[in-house]
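One structure, pasted below without further comment.
With one protein chain removed, the remaining protein chains of the complex are shown where they sit.
Per-chain numbering from 1; labels A, B and C assigned in written order.
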Amino acid sequence: MKKGYIHIEQLRNIAIEDLEVEIVERKGQGHPDSLIDGASESVSRALCEYYIQNYGTILHHNVDKGLLVGGRSNPKFGGGEVIEPIYVIVAGRATSFVVKEGKVEPIPIGKLTVSAIKNFFKSNMRFLDPEKHIIVDYKIKQGSADLIHIFEKSKGIPLSNDTSIGVGFAPLSPTEKLVLETERFLNSEKIKKEIPELGEDIKVMGLRKNKEISLTIAVATVSSLIPDRSHYINTIEDAKKRVEDFSSKITDMDVKVKVNPADDYEKGVFYLTVTGTSAEAGDDGNTGRGNRLNGLITPLRQCSMEASAGKNPVNHTGKLFNVLAQKTADKIYEEVRGIREVYTRILSCIGNPINRPQIASVALVLEKNTSLSSIRTDIESIIEDQISKVTDLTSLILKGFIQLF
Amino acid sequence: MKKGYIHIEQLRNIAIEDLEVEIVERKGQGHPDSLIDGASESVSRALCEYYIQNYGTILHHNVDKGLLVGGRSNPKFGGGEVIEPIYVIVAGRATSFVVKEGKVEPIPIGKLTVSAIKNFFKSNMRFLDPEKHIIVDYKIKQGSADLIHIFEKSKGIPLSNDTSIGVGFAPLSPTEKLVLETERFLNSEKIKKEIPELGEDIKVMGLRKNKEISLTIAVATVSSLIPDRSHYINTIEDAKKRVEDFSSKITDMDVKVKVNPADDYEKGVFYLTVTGTSAEAGDDGNTGRGNRLNGLITPLRQCSMEASAGKNPVNHTGKLFNVLAQKTADKIYEEVRGIREVYTRILSCIGNPINRPQIASVALVLEKNTSLSSIRTDIESIIEDQISKVTDLTSLILKGFIQLF
Amino acid sequence: MKKGYIHIEQLRNIAIEDLEVEIVERKGQGHPDSLIDGASESVSRALCEYYIQNYGTILHHNVDKGLLVGGRSNPKFGGGEVIEPIYVIVAGRATSFVVKEGKVEPIPIGKLTVSAIKNFFKSNMRFLDPEKHIIVDYKIKQGSADLIHIFEKSKGIPLSNDTSIGVGFAPLSPTEKLVLETERFLNSEKIKKEIPELGEDIKVMGLRKNKEISLTIAVATVSSLIPDRSHYINTIEDAKKRVEDFSSKITDMDVKVKVNPADDYEKGVFYLTVTGTSAEAGDDGNTGRGNRLNGLITPLRQCSMEASAGKNPVNHTGKLFNVLAQKTADKIYEEVRGIREVYTRILSCIGNPINRPQIASVALVLEKNTSLSSIRTDIESIIEDQISKVTDLTSLILKGFIQLF
Partner (left out) sequence: MKKGYIHIEQLRNIAIEDLEVEIVERKGQGHPDSLIDGASESVSRALCEYYIQNYGTILHHNVDKGLLVGGRSNPKFGGGEVIEPIYVIVAGRATSFVVKEGKVEPIPIGKLTVSAIKNFFKSNMRFLDPEKHIIVDYKIKQGSADLIHIFEKSKGIPLSNDTSIGVGFAPLSPTEKLVLETERFLNSEKIKKEIPELGEDIKVMGLRKNKEISLTIAVATVSSLIPDRSHYINTIEDAKKRVEDFSSKITDMDVKVKVNPADDYEKGVFYLTVTGTSAEAGDDGNTGRGNRLNGLITPLRQCSMEASAGKNPVNHTGKLFNVLAQKTADKIYEEVRGIREVYTRILSCIGNPINRPQIASVALVLEKNTSLSSIRTDIESIIEDQISKVTDLTSLILKGFIQLF
């Protein structure tokens, strides 16, 4: 019997790749918004690990609000330095005390938070040294009683902490794939080896008009590796060519690439940084302001405003249902024939078990010769199955198997 | 002659109100994300006013990143208190010195920032006293040289500070209108007079399934005005009834209203607050995480991830182009017949004058008997006209004529 | 029977007023170090009041560390403004939760702290508005278990929290009196009415050489009340004359007065402030760095390094024993004949009841014709009596009867 919350609907839309225009953005690994997303998420993970190791379960926490205040720097060809460090603060709530066998045990929130954030930066940035370039702070409070209440009153299925919505879609369009892969390519080990001058702060904006894609790429360069102006120019040209070559392997469309178009060589304007990210010089970041779960910002698509980074992976549906929606969309697209596009939208109800959404709605753009009725049951089964396994997502998230931004 | 950046396209979509499902959310006036949006925006406005008054022009600034760290409180029927104040910090850059006639004049950034934020809270919250309940802080740095460069090198049309996209659509669907108006109604002077117990932190989530809308409303109540449990229950029931009545005036659809569904009267769980916002007790906020420009979060619609609040209204296209896109959509919908839905998407190019977007793309769902060709010229004219007047938006924003969140 | 801890000793010293040189300083009411002393102490008092009102006893706390970071300002004749607010932070520990009848009651530490500090500034500074010119912050933690333990294990006499020393002496020398009274005079209601241009930040340094005293006075002036250069010069001359007149009533010695000697009228150097304190423009303060308990800094005298401000008045001997030593010195000097100078030095022992010091030592400079043996018993009685009443000091301190800085 079909669950009452399942809903499936056909869209009469033209698939996005057949529209005349697409606009897609990716804020790369070292972008200030990505960095603070990563900082928030690293704290949630460190807390989860500690809670599990010590208490066998993940206790209540939510650290999905953060602020990165850009520093000040003085990059110059061949050198330069960070003048004022970046300031990173992660805020939220976490269970700070556990009563176990009558004794109060404190949780080392501060220690876990600071080391998680520093480790995140260490493993994501080659030239940004958290010990020298970042002040790491936090304001994490003991959770409010009511939320703890909700969190704990279920021994079985966790109860939704809020009424929030997760959205996913599949597949990525060619333009979306190109934008996503271009950033990954420029931040790949291979390219970092071959063109180490390219920093991690890479923003890719893709605009497709009919069969022509224009990629506008802003890439922070690493000043210490660039002795002079001509080296800079060569680096940027090299990057441009690599992306052009790379694009041609990904898509047949005509791809025009601009790298650092705000540069003005004659006026001495170069996108130089000491650390590989604009965060060193006044570009700030907030958690939840960057990429969605699929790694992209897709203003022409359905998407959720919820930040996934930093929310707890047990009952924060702002995170969990985004993951669930994405996985369900992927699964449906993979397993059911005749689908051009699938959108999933799953809405929780505060206080309900997380496997009891208010609605799990799927909207489909179908191939011409496919009828919804012929595939409805298959899709329902997939939705039901995915929702029934929603609690499995927690460990997948913790193991790092799921992209969050 | 048509500008090369204008693009118009027809969508074959079913209009959203004819789809089976809609999900729409509004974070109300006192929601932590709205509060920090308001704080960021108030700082930008105060800076603009000061710059204009003293230098005849708006100087470079960007304060679109902020963090509100929730406090701790102890609400109880008839009273309670804030135990730890809320902490609010706005970050960014602003021109801090002006060289005028050979003398360096400092800008009182700190003074302007702190008083702007406090005034914002004073005029938006009845029971949240910034002097008692909030620590207001800021980290605003002198802008980086490169951005200043871009900002200043145009004496005519300002140059885009970034490559970013604005999105707008029109009209609001009935469900969207209902969600928006319900929050406004509950935060109206009239209701605040009649049911002062209702706080300003009101979140409305609307789910439409076919012709039935379910509104889930979370409304913080003001503990000092609620002497006991039964008063609380009456207040919530009163709110529910008012919304039901109000809904029936807005829409013919069947509207089911739930208010504070996480309450559990038997277990003593009530949504009580001292100040009328959950920010007092651990609910945090980040700038740009709340409503879009139209006051809503509409995951099933096209929308921009850019935060409008706190960006400067001169050349920050993340703000300006959202306003431009919304106004253009509104204008097209109002003035051109035969349109069911219009989406505008305008992409800037860093360094280009703001009246030279990369693309200004309009996508349309048309009435059955309307052809795109018959209205194309009209729409083009509107787009061109709107873009040509983009610099007028600055003063409209400053005068407060434009809703930003 | 004499208590074993009492010690009395004669000094062969020349009384300080008969020495050829004395150097005495007073940091006035609005000096940054006095301001942060006052902030720390105001928090301790607010906590005491709350604890007493709600629990009938003063609970453990210690907030004797603070930092005032000076702001930035732009004073000019007839106006000016504070550009960056002053930042004030008080740190320490305080009992934050009380278990009463099985329920955990939170103490509103944050609320008490912030309002106490703001009120302190409001009542001590005419032109420094805490809401506009100061960011008030705090970092107050729950006390460590061991100290709470010590604090609570005595139901009778509180136990010393630390091994620390209090020092007092009597009487003040004429030079000391002059320095103390000069600042009080300049900050008196009368003078503030007659010369409102004089700010509260007044530092007086007195140097006596034989019968000649030179007073160097630095007084911040209030720019909004001083329209121009000549008004400033008149104000300073007026202040100088007043102090000269005032001095002649206090002492027969020749008093030379310099006011604001760092001014350089020709080069345009004036000691102008917007708010009446140098704290507005980069002069910082730390708790415990200003005046000792008697209102003075007397480097040629015995004195304690302990900060009195902010320590709890129940068992923090760094505060209590300074008060005790001063009161005992005063009492001895008042009640026993033949004494020119009395120094009291009282050393606590961590964990001992506060009426059981390690030593209560008195050192005396006697009149020529007085023998120690003739007054020893009287002095012993006074010491014993004062120590036996040490617990009474708590309420005297709370009532504000005792000067602390």
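We take it that a residue touches a chain if its C-beta (ideal position, glycine included) is under 8 Å from a C-beta of that chain, and two chains touch if they have at least 3 such contacts.
On a predicted model such as this, the values are computed, not experimentally measured, just so you know.
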Indicate each shown chain that the hidden chain touches within the full complex.
-> A, C
Among C:Ile250, C:Cys303, C:Leu366 or C:Ile397, which one is in touch with the chain left out?
-> C:Cys303
For the chain left off this view, which of A:Gly71, A:Gly166 or A:Pro299 is in contact with it?
-> A:Gly71
Of A:Leu11, A:Ala46, A:Leu59 or A:Val82, which sits in contact with the chain we cannot see?
-> A:Val82
Determine which one of A:Asp137, A:Asp254 or A:Glu380 touches the chain that has been left out.
-> A:Asp137
Contacts from subunit A to the absent chain lie at residues 71-72, 74, 81-85, 106-111, 114-115, 118, 131-133, 135-137
The missing chain sits against subunit C at residues 7, 9, 11-14, 19-21, 23, 25, 64-70, 72, 84, 87, 89, 91-93, 139, 141-144, 146-147, 149-150, 163, 165, 167, 203, 205, 207, 209, 214, 216, 218, 261-262, 264, 267, 269, 271, 281-282, 284-290, 297, 299-305, 307, 343, 345, 347, 349-351, 358-359, 361, 363
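By definition in this document, only the chains that are shown with their structure count from here on.
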Relative to subunit B, largest Cα-centroid distance belongs to chain C
Copy pair subunit A, subunit B: interface residue numbering same or different (half cut) | same
Rounded Å distance, subunit B centre to subunit C centre (Cα mean) = 50
Could you put a whole-Å number on the gap between the CA centroids of subunit A and subunit C?
-> 55
Numbers and ranges of subunit C residues touching at least 2 other chains = none
